[in-house]
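Worksheet: the structure to be examined is printed underneath.
And then chain A:
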Amino acid sequence: MSQLKNFTKGFVQENPVFVLFLGLCPVLGTTTSAINGMGMGLATTFVLTMSNVIVSLIKNFIPDKVRIPSFIVIIASFVTIVELTMQAFTPVLFDALGLFIPLIVVNCIVLGRAEAFASKNTFLTSVIDGFGMGLGFTLALVMLGGVREILGSGSLFGIKFIQGDGMILFVLAPGAFIVLGYLIMLMQKLKSKSA
Partner candidate 1 sequence: MLKSFPRGGVHPAENKFSAGNQITKLPLPKTVTIPLSQHIGTPAEPTVQRGDMVKTGQLIGKYKGFVSSNIHSSVSGKVLKVDKALDSSGYKRTSVVIEVNEDIWITKIDRSSDLRKEITVSGDEIINKILDAGIVGMGGAAFPSHVKMSVPKGKKCDILILNGVECEPYLTSDHRLMLEKGEEILVGFRLVMKALNVKKGMVGIENNKPDAISHLSQIAQQYPELEVFPLKVKYPQGGEKQLIKALTGREVPSGGLPIDVGVVVHNIGTAYAVYDAVQKNKPLIERVVTVTGNDVKKPSNFLVRIGTPLNQLVEAAGGIPAQTGKIVNGGPMMGKAMNSLEVPVTKGTSGILLIPEKESKRKPFRPCIRCAKCISVCPMGLEPFLLMTLTEKEIFDRVEKDKALDCIECGSCSYICPANRPLLDYIRLGKFRVGQIIRNRK
Partner candidate 2 sequence: MEYIIIIISAIFVNNIVLMKFLGICPFIGVSNKVETAIGMSGAVMFVMVLATLVTYLIQTFVLEPLGITFMQTIIFILVIASLVQMVEIVLKKISPALFQALGIFLPLITTNCAVLGVAILSIQNDYNLIEGVVFAAASALGFGLALLLFSSIREQLDLAEIPEAMKGVPIAFIVAGLLAMAFMGFTGIV
């Protein structure tokens, strides 16, 4: 697999949200607007890339049986770093994302990639994989956030383009599920057409 393909596979073909159905809680929980989705996506991308880096570096020194706990510690460390940094420098976004920042640690894609990819691949490949997957995740979050924002608030990235409110349901919990459902359907159609 070329590195380019390795990088882009997370966008559509192996998109963690639309295809692998992993890490869905933050996807639903933080996408009331495109910008929030983006923030969450980037935070996850950071953790994903960094933990892939470390895991791929130390993979040969870790005994099999403590593989998962070690990975968890590594991931959790990066999550805490993100947490602390965001708290210090982007407190508003931190508040908006709330509980879901610490929950990156249990986000299935992060551990999943570390376990399934980084622990078997070289440094460079793992970095690219982590970054690509992270961007794919971010893409999904921005799409979902964007659609919900457009329908729910009549704006995109905070820029209003209709008078008054949108359909409030889409900013609320049910809207998240419904929009994601239809997005997954569209992406699956897209994928099966491109494949």
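A quick word on the picks: all candidates are chains of the complex that A comes from, given by their letters.
As a convention for this text, a contact is a pair of C-beta atoms (placed from the backbone, for glycine too) under 8 Å apart; a residue touches a chain by one contact, two chains touch by 3 or more; residues count from 1.
Bear in mind the structure is a predicted one, so any value in this text is a computation, not a measurement.
Engineer: So chain A is shown by itself and the numbered options are 1 or 2; which of them touches it within this complex?
Structural biologist: Among 1 or 2, contact with chain A goes to 2.
Engineer: For the complex, which residues does chain A have touching candidate 2?
Structural biologist: Residues 21-29, 68-69, 72-73, 76-77, 79-80, 83-84, 99, 102-103, 105-108, 111, 169, 172-178, 180-182, 184-185, 188-189 of chain A touch candidate 2 in their complex.
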